[in-house]
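This is the structure I want to talk about, given as structure tokens.
Every protein chain except one is present and positioned as in the full complex.
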Amino acid sequence: MRTPIRWIALGVALALVAFGVVLAVQHRNEPSVPRLVQEHATAPAFTVTTLDGKKLSSATLRGKTYVVNFFNSWCIPCQQETPALKAFYAEHRNEADFAMVGVVHDDEAGTIRAYMSAQQIPWPVGFDPNGAAALAYGTTGQPETYVIAPDGVTVCGTLGASTQAELDLWLQAARRGQECT
Amino acid sequence: MRAQLGLALIVVGFAASLIGFGLLAYGLAARQPRFLTLARRCVPLVLGAAVGAFVVMETALFAHDYSIKYVADHVANATPGLYTFTAAWGALEGSILLWVLALTVYVAATAWHFRTRATDPLVAWATLVQFGIVGFFFALMLVAANPFKETVGAIPVDGAGPNPLLQNHPLVAIHPPFLYAGYVGFAIPFSFAVAALVTARFGEGWLADVRRTTLISWGLLTVGIVLGAWWSYSVLGWGGFWGWDPVENASLLPWLTATAFIHSVMVQERRGMLRVWNLSLVLSTFCLTILGTFLTRSGVINSVHAFSQSSIGPWLLTFLGVCTFGSVALIAWRGDKLRTPGRIDSPVSREAAFLLNNLLFAGFALVVLCGTVFPLLVEALQDKQITVGQPYFERLGAPIGLALLFLMAVGPALPWRAASAEVLRSRLLVPAWVGGITLVVAVLAGAHGIANVLTFALAAFALASIGRMVMVGLRARLRATHEAIPRATVGMVRANPRLYGGLLVHVGVVVIAVALATTGGYTTRREVQLTVGQSAQVRGYTVTYLGPKIEQDAQKTTVKALVRVSGVGTLAPAISSYPNFAEGIGTPAIATTPWRDVYLTLISSPTSTGQVTIGVQVGTMVMFVWIGGLLMALGTALALIPARKRDVLPVAPLELDVIDEPEPLAGAAR
Partner (left out) sequence: MTRAKWPWIALGALVIVMVVVLVVRSRPSNSPAARADRLERQLACPVCEGQSVADSNSFEARGMRDEIPQFIARGMTDAQIRAYYVARYGDKMQEIPANSGLGLVVWFVPAIALVLGLGGIALLLRRWSRQPRLAATPADEDVVRHAREDRGDRS
């Protein structure tokens, strides 16, 4: 053909238009609902070691409506949500079917111990030193909170700090077998 | 006060570029040379505005003027002086300011260089384009990224300080400036290429005009990229120096097309061929620079390097669109008139080698572009996130890299037009056998990894070929002048600095290629958990944990782990915590010799039981990456030296490149 360059240029231009459209429609949405909750998946099994050296396994929580909270002592939103968690726990701790477990995410024993006594955290906290529990849950940071229904399905939860009102709502939904998302 | 002054200077810069643009546009349209010369007056204004704004920013940083939001966000009272200075380019708005500063310096230098040709339409169009680019970036600061925005509400007494990654190593003072000086310089050849297309002066004049700027920008960008690799290795602590991170790729893309251009212009200079290639390469280089700017600043891609999100994205995308579609349109308009009747006579010729070189570099750039942009495509089409990582780039890049090594060995030895079998034999047979023997030795020595071993063999081939060229040239000169060897070497290089500078750059590239093979194939990594006094063995080294050490200063708190390594000494990898930033920053401890690096990282701080996790990495020949980079920089500097006329021996012009021994007679019996 007589004008090959013109045709090549046209092809390149079309490819560029497509490329430009792709670049223009980019939206980065940061998910705040964890994957397990989105997929209504069965909560993974885990075993952690409490500060006094005892093993705490998720098997003992079967049949209950329980809350798993991944946290540590140095993350700012974790510190911000602690009062809400304490109020929530105080409200429900005496209910027979309720349980709450804190799992340490990327921190070490000494600082956690100090943090727990400083904040007066009453619920059981377990260590996950090799990240097995975190990886089973598919965590990407902290804090992350999961609410699991008695049949073992993860119904509600969030990535990031939670409020007492949210926690109450999720607990109700889990007990009634309702949806959160 | 400073905020207003800074903003006013930016407005002045924008206005001056707009006026200059307008004057040139009118002068060209109405063919009034007076306006063209008048427009030149705007150049000092634009330069002054950029320099002034930068100076105002620096004074505000050092004075801790927290009434300016940028200062409050990026320095703190405790920030040391060096990092206060570098905070000027540590975040989005300041980086645009640095960009504009570098650009106006180039524009001013170019305007001064062409001061006697101000009325030449080629120069005028180029200056028009330059004003357009400068004006855009000044406008960008006014509408989307104002570095002098004032703090809203109460003025804080202390700032947040720089990001920890930007204040724990002095390299932050040189890596970005070199990178920007390199990137930005490509605007000048771009403007001349546009001017050449618009004025239909496709001859070789515009090439000569921009050759020096292109080479200088290329050299600075090369140094900037190598410094970035050094930073990645010595500061970031993950043990490698190139992660195919989108921002790293963004700096590599224009480098690849610019390298192709620097080689391809030789064909246009010699034989007037490959014009469309050359124009396309120059235009793409600048467009890729803008693409890189867009990718790193728009928040579109997540990266270790990415600046925070802002509204700057759509503006940069529009500018990218204008530059790219404008370039394509110009090539489409003029492209077919550009094609010369010249022909490549033989596949075995230097022209063909350069054409293949262009294709390989363009191909490599396409690989990097696809890999970088593909996650965006998938996210737009299928709304899910994917990763394109190192394995992809290596699988596609390795064959291209090997082919380029081969070309480096063969290309400079190929004659122009056509190579006869005798020429190939006299110039390439011995170096090829050197490569072959290296291959055998490597295989017999037990080396593994096809790409690695082929790299060694091709590197030997290339070095032998280069060595042969130098020796032949030296021998011919010695015979002609009877000088002492050192003097002859100097004379030979000074007679043709472009050739020998280029050969030195090639040596640098070969050295880096070898280092990539050795570090990629022969690095050992292990993580060890040790309590105080405990040892572990890694690849022949005994690593003993001696204990922790905590240091505190106004800037940060550092926890160090003292580790003794047998045969090396005591190293102290560390983790530093900065106020206002939750996560700690690791600092590796490296013991370097040319042949091996011992690289320690502190993976987790000492627990309450005193146990630490230490990463131990033993790498082979890492230092050769930096040595190769240094050779490339020296070679570029050498190539920029003008040839000294009196060193040039009187020879027939066609043989100026390499003075060879007389070819054997064609009919001679073999």
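As written, the chain order gives the labels A and B, with residue 1 at the start of each chain.
To be clear about the criterion, a contact is a pair of C-beta atoms (placed from the backbone, for glycine too) under 8 Å apart; a residue touches a chain by one contact, two chains touch by 3 or more.
The structure displayed is predicted, hence computed values, not measured ones.
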| item | value |
| --- | --- |
| Neighbouring displayed chains - absent chain, whole complex | A, B |
| Contact residue for the chain not shown (choose from A:G20, A:P124, A:G141 or A:G160) | A:G141 |
| Given B:L82, B:L429, B:M471 or B:I485, the one touching the chain that is not displayed | B:L429 |
| Which of B:R525, B:R539 or B:R564 contacts the chain that the document leaves out | B:R525 |
| Which of B:A8, B:L38, B:A109 or B:V378 contacts the chain that the document leaves out | B:V378 |
| Option from B:L359, B:L474, B:A536 or B:M623 whose C-beta touches the chain left out | B:L359 |
| Residue of B:W238, B:W333, B:W416 or B:Y541 touching the missing chain in the full complex | B:W238 |
| Where the unshown chain meets chain B, residue by residue | 237-240, 243-246, 302-304, 306, 341, 343-347, 352, 355-356, 359, 362-363, 366-367, 370-371, 374, 377-378, 381-382, 384-392, 396, 400, 421-422, 425, 429, 432-433, 436, 439-440, 443, 448-450, 453-454, 457, 525, 527, 586, 601, 603-604, 613, 615, 670 |
| Footprint left on chain A by the chain that the document does not show | 35, 105-106, 130-132, 134-141 |
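The rule we apply is simple: only the chains that are shown with their structure count from here on.
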| item | value |
| --- | --- |
| Approximate Å spacing (C-alpha centroids) for the pair chain A, chain B | 41 |
| In the complex with chain B, residue positions of chain A that touch it | 2-6, 9-10, 12-13, 16, 19-26, 28, 74-76, 108-110, 113 |
| Chain B residues touching chain A - in the complex, by the definition given at the top | 276, 294, 298-300, 302, 309, 314, 317, 320-321, 324-325, 328-329, 331-332, 335-336, 338-339, 373, 376-377, 379-380, 582, 604-605, 607-609 |
